[in-house]
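Shown here: the complex without one of its protein chains, the others still in place.
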Amino acid sequence: MNIAVIGASGYTGLELVRILANHPHTTITCVTSERFAGQPLSNVFPSLAAFSDLRLESFDMSRVSPRADIVFTAVPHTEAMRIVPSLLQQGKRVIDLSADFRLSSKTTYEAWYGHQHTSPDILSAAVYGLSELNRSAIRRANLVANPGCYPTSIILPLMPLLKEGVLRTGTIIADSKSGVSGAGRALKTNSLFCEVSEGCSAYNVLQHRHQPEIEEQLSRIAGNPIKITFSPHLIPMNRGMLSTIYVTLRRSLTPVQIRDIFKKYYRRERFIRLLPDGVLPHTGRIRGSNFCDIGFVVKGTRLVLVSAIDNLVKGASGQAVQNMNIMLGYPEHTALDTIPLYP
Amino acid sequence: MNIAVIGASGYTGLELVRILANHPHTTITCVTSERFAGQPLSNVFPSLAAFSDLRLESFDMSRVSPRADIVFTAVPHTEAMRIVPSLLQQGKRVIDLSADFRLSSKTTYEAWYGHQHTSPDILSAAVYGLSELNRSAIRRANLVANPGCYPTSIILPLMPLLKEGVLRTGTIIADSKSGVSGAGRALKTNSLFCEVSEGCSAYNVLQHRHQPEIEEQLSRIAGNPIKITFSPHLIPMNRGMLSTIYVTLRRSLTPVQIRDIFKKYYRRERFIRLLPDGVLPHTGRIRGSNFCDIGFVVKGTRLVLVSAIDNLVKGASGQAVQNMNIMLGYPEHTALDTIPLYP
Amino acid sequence: MNIAVIGASGYTGLELVRILANHPHTTITCVTSERFAGQPLSNVFPSLAAFSDLRLESFDMSRVSPRADIVFTAVPHTEAMRIVPSLLQQGKRVIDLSADFRLSSKTTYEAWYGHQHTSPDILSAAVYGLSELNRSAIRRANLVANPGCYPTSIILPLMPLLKEGVLRTGTIIADSKSGVSGAGRALKTNSLFCEVSEGCSAYNVLQHRHQPEIEEQLSRIAGNPIKITFSPHLIPMNRGMLSTIYVTLRRSLTPVQIRDIFKKYYRRERFIRLLPDGVLPHTGRIRGSNFCDIGFVVKGTRLVLVSAIDNLVKGASGQAVQNMNIMLGYPEHTALDTIPLYP
Partner (left out) sequence: MNIAVIGASGYTGLELVRILANHPHTTITCVTSERFAGQPLSNVFPSLAAFSDLRLESFDMSRVSPRADIVFTAVPHTEAMRIVPSLLQQGKRVIDLSADFRLSSKTTYEAWYGHQHTSPDILSAAVYGLSELNRSAIRRANLVANPGCYPTSIILPLMPLLKEGVLRTGTIIADSKSGVSGAGRALKTNSLFCEVSEGCSAYNVLQHRHQPEIEEQLSRIAGNPIKITFSPHLIPMNRGMLSTIYVTLRRSLTPVQIRDIFKKYYRRERFIRLLPDGVLPHTGRIRGSNFCDIGFVVKGTRLVLVSAIDNLVKGASGQAVQNMNIMLGYPEHTALDTIPLYP
């Protein structure tokens, strides 16, 4: 299969290239970047030297279309909605890493993102690409809306408990800690080394754009509307996201009972690792991998869930490749079966 | 006034020496360390070169007593309870930075710390040294139990709201993120650079020893028993602690109303900085200082409080000096009125 | 004395404000920034909250001049040369932290900086502000060219040896490692957290703009032209600079003889700490302070010198205040006598 990566000069684009290099059945034929068009990709990312002789080009539908079967769009939101419709019209299957097709409602999108949504007609065609949740729909999808990193880290530990109906759904709180690569490679004062190193801060508490995405998916899973309290934090590391989630059980459950619920849904999931009793996740142990590690502590009806993902892998490009594998019928872990890099 | 620092070879001991060097009315006459006895303090901490010609000595009551008016005990828990009673008998005023005298109940101490408490008779004499809370009792105290870092960062933002009675007290959740210096200078695998750097982890969720300390103080302030959910996290930075606290208001309050409550209690507090609307704390902005920065976001009855302290200053040695200033009648900010080191 | 800081929204500007807050004889009356004019300084740097109610203003000579006796210019090179001449004409004494007046030769400046020098007539009036080297000239100067951070860390350990004539001067090599704050707060991809963290790189080897500055000063000290090999490196920390300097002795010297040479020149220097035998500098031990720590290893005629400074203090704003103290006849360590922040 031939692959195009639209927007290959950001961290998620680089990560797609890194992961797909291990894929036996796909070839990247086209990488685009408006800013670096004309340059070898390995100039922009010297880590790729000796691996890739791809050259970045400006996006041009007539040039991309004949060379790609599958297209990953790793562009900022608002840009994806301009490009994706015509890619679909050309018969391409698209995995979009932006936020443009994650929310099913135009109104909600516009309220949280502050822009008009110019392709509302294809919102309903998009499948939310949380692989473990929507596997069968992803298989048939022409447009996969790849989840945000925060939603991935928060929905995965909640899903089995919501499906089993053991949670009081009115009081869910998610406190997430993210590495800096989640902010991308754009030039922002808040992403400067000296502003981040040796510091920890909360930002966009109760108003982060991933909140409606989380709420929509949790509501769907539970079958009734759920509102959550969501607080993202920035911490001084490149990669990694830890989410600590506070929920209330309808009635007391033992650790064994909770573990059984997780096993029921995740026993066969290659990328979910339920940690042993007494062990809580550490982002260092999933670095560079597609794993979501989950641990928990329970006391009476108070349950604290902790999850860890690599925001660039399971939180972005790894899950995108996982979705591609599902769409194309390859074993789901193809190119993704790597041991985390530790330390 | 002459000062002795018992246990001067750890980070809190060093920090006491650093801060007291700026104090115009005190002189450190004696520093002890069992491990490094005989060595110049500046050998153990080369940052002190050219400032201190103190030499570490083994603790010996008969040698310490004649040279000190005030004694800071910066030793591990269980050691403080062995030393402090005799210091008090010698007529010394003691500020203890260990956990040994923070809990009023022998039973609670023994349940959480797993050791017998050998000096239960003086527990009732100890004043909990959260300066802003117990100022007048501290003034007269002979034994101040200096608060833990987590409790300081959690109680300070809650105190005004509890005193005003605007919180539902059954659902308080505190999610704290700490720099590594809180673990001290002891040799532990979890404190190694490679185990911490580029990583984030939760630990001791629902079972950290600071939890009963927080609960006792909050209960006292509120006038009724409070249990909280407390989750500490380790993040890759030297200094700093950020606590994100989730509370439910009895009824909706506007940001202005909440701000007014904070102002009522903290307007004249030199070390509490209530941040402007829309600004949330960042540990980088309080590094090396005795400040506790507080910010919040409110929506309906959901209130999220965020506080930032330097765990070694307001969370330990800085507050200890603040307490000493109160005890001795010096202006409270003496030696502590320094601008944070940023970046 | 009234102080103006021109260019107060960068890290060196902030550091001047932080240090001068401790100065008993000066008041900052004016801070300027073109980008943030109109904003409170504490908005740009929240660490200053509760310390400063200064408001940034656009630079306007007629407004600055009546309010300042001493002016620090902390603006980028090329901007300083536009502003400084008129400040001098207004009778102000100026301490310039840019590179514009550090080189005595217009030709050399233009060759290395690639811009025309528009104020060559005052180059000869500028005194190179390495405090320990030029103290008496600084005392009388109206314009002090504050040294670069690399030159400070390299010239200080070499100066006594060059003055004593014990070095072969043809083979000096300086390998310097700098924290990221040296690059300032400007938005550059290379200063992003993710580009720096967990990485180490060399840059501008043999072509860094500080090289001619170092060579000019070393040549002056030695009394004959010296060319050096200079390699700067970027390492993942906020503050700090370590320079490892490789020199060849004319004839073998013992450690004691070398130590005696250093003592001859630096015995009374408050900010030079010659480390004990066997101890080499560590930037953590000078963080936030005006110290230059120096250590060395010698074997035959091979001498390796190692120095450590805080690039924002002794490498910039601290030395600027030291120079101001010299100019105004205050004790040289006023506002600078602080213990490093460790850890």
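Per-chain residue numbering starts at 1, and chain names A, B and C are given in the order in which the chains are listed.
The rule is simple: a residue touches a chain if its C-beta (ideal position, glycine included) is under 8 Å from a C-beta of that chain, and two chains touch if they have at least 3 such contacts.
Please read all numbers here as calculations on a predicted model, not as lab measurements.
Here the missing chain is touched by one residue of A:181, A:229, A:319 or A:334, and it is A:181. Within the complete assembly, residues 11, 14, 17-18, 21-22, 45-51, 181, 197-198, 238-239, 270, 273, 275, 279, 282, 284-288, 291, 293, 338-343 of chain A touch the chain that is not shown.
Within the complete assembly, residues 171, 173, 175, 177, 179, 194-195, 197-203, 205-207, 229, 231, 233, 235-240, 242, 244, 246, 280-285, 287, 295, 297, 299, 302, 304, 306, 308, 343 of chain C touch the chain that is not shown. Remark: the residues of chain B touching the chain excluded from display are 11, 180-181, 185, 187-189, 191-198, 236-238.
Assume only the chains that are shown with their structure count from here on.
Here B is the chain whose Cα centre lies closest to the centre of all protein Cα atoms. Centre-to-centre separation of chain B and chain C, using mean CA positions: 36 Å. Centroids of chain A and chain B (each the mean of its C-alpha atoms) stand 39 Å apart. Shared interface positions of chain A, defined as residues touching 2 or more other chains, are 194-195, 197-198, 236-238.
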